[in-house]
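Here the complex is missing one protein chain, while the rest keep their positions.
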Amino acid sequence: MQRARAIFLVAAPDRPGLVARLAGFFYRLELNILDASNHSDLYAEGGTPRFFMRLDVDLERLACTRAALEESFGELARTLEATWSVRYTDVIQRIAILVTTEAACLYDLILRQRAGELPCEIALVIGNRPALESVAAGFRIPFVVLPVTPETKRAQERQLLELIGRHHVDLIVLARYMQILTQDFLAEAPPAINIHHGFLPAFQGARPYQQAHERGVKMIGATAHYVTADLDQGPIIEQDVARVTHEMGPDELARVGRDVERVVLARAVRAHLERRLLVEGRRTIVL
Amino acid sequence: MQRARAIFLVAAPDRPGLVARLAGFFYRLELNILDASNHSDLYAEGGTPRFFMRLDVDLERLACTRAALEESFGELARTLEATWSVRYTDVIQRIAILVTTEAACLYDLILRQRAGELPCEIALVIGNRPALESVAAGFRIPFVVLPVTPETKRAQERQLLELIGRHHVDLIVLARYMQILTQDFLAEAPPAINIHHGFLPAFQGARPYQQAHERGVKMIGATAHYVTADLDQGPIIEQDVARVTHEMGPDELARVGRDVERVVLARAVRAHLERRLLVEGRRTIVL
Amino acid sequence: MQRARAIFLVAAPDRPGLVARLAGFFYRLELNILDASNHSDLYAEGGTPRFFMRLDVDLERLACTRAALEESFGELARTLEATWSVRYTDVIQRIAILVTTEAACLYDLILRQRAGELPCEIALVIGNRPALESVAAGFRIPFVVLPVTPETKRAQERQLLELIGRHHVDLIVLARYMQILTQDFLAEAPPAINIHHGFLPAFQGARPYQQAHERGVKMIGATAHYVTADLDQGPIIEQDVARVTHEMGPDELARVGRDVERVVLARAVRAHLERRLLVEGRRTIVL
Partner (left out) sequence: MQRARAIFLVAAPDRPGLVARLAGFFYRLELNILDASNHSDLYAEGGTPRFFMRLDVDLERLACTRAALEESFGELARTLEATWSVRYTDVIQRIAILVTTEAACLYDLILRQRAGELPCEIALVIGNRPALESVAAGFRIPFVVLPVTPETKRAQERQLLELIGRHHVDLIVLARYMQILTQDFLAEAPPAINIHHGFLPAFQGARPYQQAHERGVKMIGATAHYVTADLDQGPIIEQDVARVTHEMGPDELARVGRDVERVVLARAVRAHLERRLLVEGRRTIVL
């Protein structure tokens, strides 16, 4: 079994000595830093540079409880005016996948999780339609149908929150889920990652492949982003593209696009699970 | 010396037998077709499929004048309701490059032309500022300054048309030319290709790298398109992208972007000069 | 239901009039050519240029039997010294997938076939180990185990040929099949496509990711090729790459590589099924 590690993410106003003070904290505790990276962002909102750091710490020699570790790290963070979080690698994260009818991203996430590429458990799959029940069933993953109409949206979102809470879900993944989540829902839910089948900010909204075909673009793309109340406006996590030609109609673009979508979504989910992502305003820092 | 070839471009309503009739025309004249490609577009404007064909024909055995060849091809085209054009490879095409202050695309076009990658002559370089005069002079290419203000725009565009006519220019290339050409100018001028330093349709208008940075995209791109009266809306010829990270500020994005811009522009100019491009509504067909 | 089409592939010594004579053949039969592309290869083995053409023909107005069509096309081909083949789109092609223990490519092919991306049926999956039986079973595809040892190789290959014959297999796909097929087998079997997990001709042979790591490359790739008796030397059909960094060990390279492998293999299989591939010496022509 692999040794437990703690991954700390820190964001603070930039100032001299931050790397030394954060690294020194673990050094004094005789904890080895396996990997560290940091970034000073000169373009942070508000105009003052901000500092971001990811520390991957070996807990083998930890001589106190994790609660005590967090308490003393919290004290340091307060003096640095830092926000921070910690994740322990021996606490398995749990994700919920939301789907409608398209199977490619769902299959892809399940197969990668089974292959050990995504450090998580898939707690459940939730569809607003029943189309993909058999996919989930084939891998013995619970599947719940929550149909949504304008009238039932509020009630179904409460139901969704209840399910997510009961299954201890840490991350929601929208794998071509064709419903918009409300601000109320997002305020109470764990973070959510969406895959948009367009190269944002181009082709926002519905039917991006149809739009791309009409505009005659020579490359199409996909964008994974954190979900916010502003549709298709959340911080971008990952993007990629594929070359297309005039010979391809909208269906062909969709086929090529599916290959891009699933790779982009998987990379984004993986980066989140490995705690490589920090949000600064509308942008993400990938450490 | 290479043997002269004729490149025919044909667009017509799709119907059975078009390939056979077009190829048969040259067969009966005992002219060898060195290369042929065609495309039937099911998504043409108006709803009826359109047929596009490019024929690269060896003229070695041409037994009549070129005028006679064109006349008899014109007769066939009329029966097919086709529009068409022909270019002879021994008639060197002449281009004018319009610039403002950025040198990268200008250098790139000149060096490729010198290396034999672009089958054309660079007739002259025209700047709305004098900044790049020494670049043109270094390669002994005529350079003309035509400063543009709102008051002088109309007069300067007339001047531009006069220059283009006098130098027998077949193609205008906007190599980061920071002026908008009016519909009046475009109606009288030869075709014009522009390089937009953004991945259209995202980031239209000015300062795309600033926009890209604020939106936090993970890839940036460039787009070469034919110039139309609708700014940044002309038919897209070629696009490409490069990966960027959160560490890059707008200047760094511009640096990476320049490498994409110049490759994309060169590919588009080359495709036009080789007569590989046909315009269908807002899209280009690349044969 | 879609109308039946015939796809003709032709290879012949290059000479004037080939396009016209081939297109004219179908014109006289009043059959519409939906799509045609051709290529004259100046670098063909033996020194004389060779001509390749793909014709996608609508059979709606076919007034004779397919046998009669083939007979008269055969006559034309003889006068042109051409080799040729034809496939009818209403005759579903059948493939056999050979596997060992890696599931990614197998899943990928099955899911694409189910999504309608590959115009074929998966007749059966054959493993030299039983590891992937449940994958095939989950999609109700027959699975056969044929373990191979040096002593049983010859017998098992006869068994393989018998299975392939009984299931009317048109194409064999090696989806990370960890056995070498003998020349005797290949001489009797239908065409076979293999995915090599390296960017050929670099990293031939076993353990390419280990080799790539030791050499410190910055990109890794995958190559799909037709199988010949010379290991990893068959004509290349498709390749692609992904960027890697010094941070990645061999396992991480393998993870990134799997994403490239499956996309490259799927593109190659699709191109073969759509009859876009012609072999010229050690190279493929993709029409």
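List of remarks:
Letters A, B and C name the chains as they come in the text, with residue numbers starting at 1 for each one.
What we mean here is this: a residue touches a chain if its C-beta (ideal position, glycine included) is under 8 Å from a C-beta of that chain, and two chains touch if they have at least 3 such contacts.
Nothing here was measured: the structure is a model prediction, and the numbers come from that model.
The chain that is not drawn here is touched, among residues B:Leu62, B:Leu76 or B:Leu111, by B:Leu111. Set against the missing chain, the residues C:Arg5, C:Arg112, C:Arg176 or C:His213 yield one that touches it, C:His213.
Considering C:Leu59, C:Met178 or C:Val241, the position touching the chain not shown turns out to be C:Val241 (whole complex). Contact residues of subunit C toward the unshown chain are 39, 41-43, 199-203, 213-219, 221, 235-241, 245-247, 249, 282-286. For subunit A, the residues touching the absent chain in the complete assembly are 16-21, 23-24, 26-27, 30-40, 58, 243. Within subunit B, the residues in touch with the undisplayed chain are 103-104, 107, 111, 115, 117, 138, 255, 258-259, 263.
Keep in mind that, in the parts below, only the chains that are shown with their structure count from here on.
Computed centre separation for the pair subunit B/subunit C is 37 angstrom, with centres defined by C-alpha atoms. With centres defined as mean CA coordinates, subunit B is found 42 Å away from subunit A.
Shared interface positions of subunit C, defined as residues touching 2 or more other chains, are absent.
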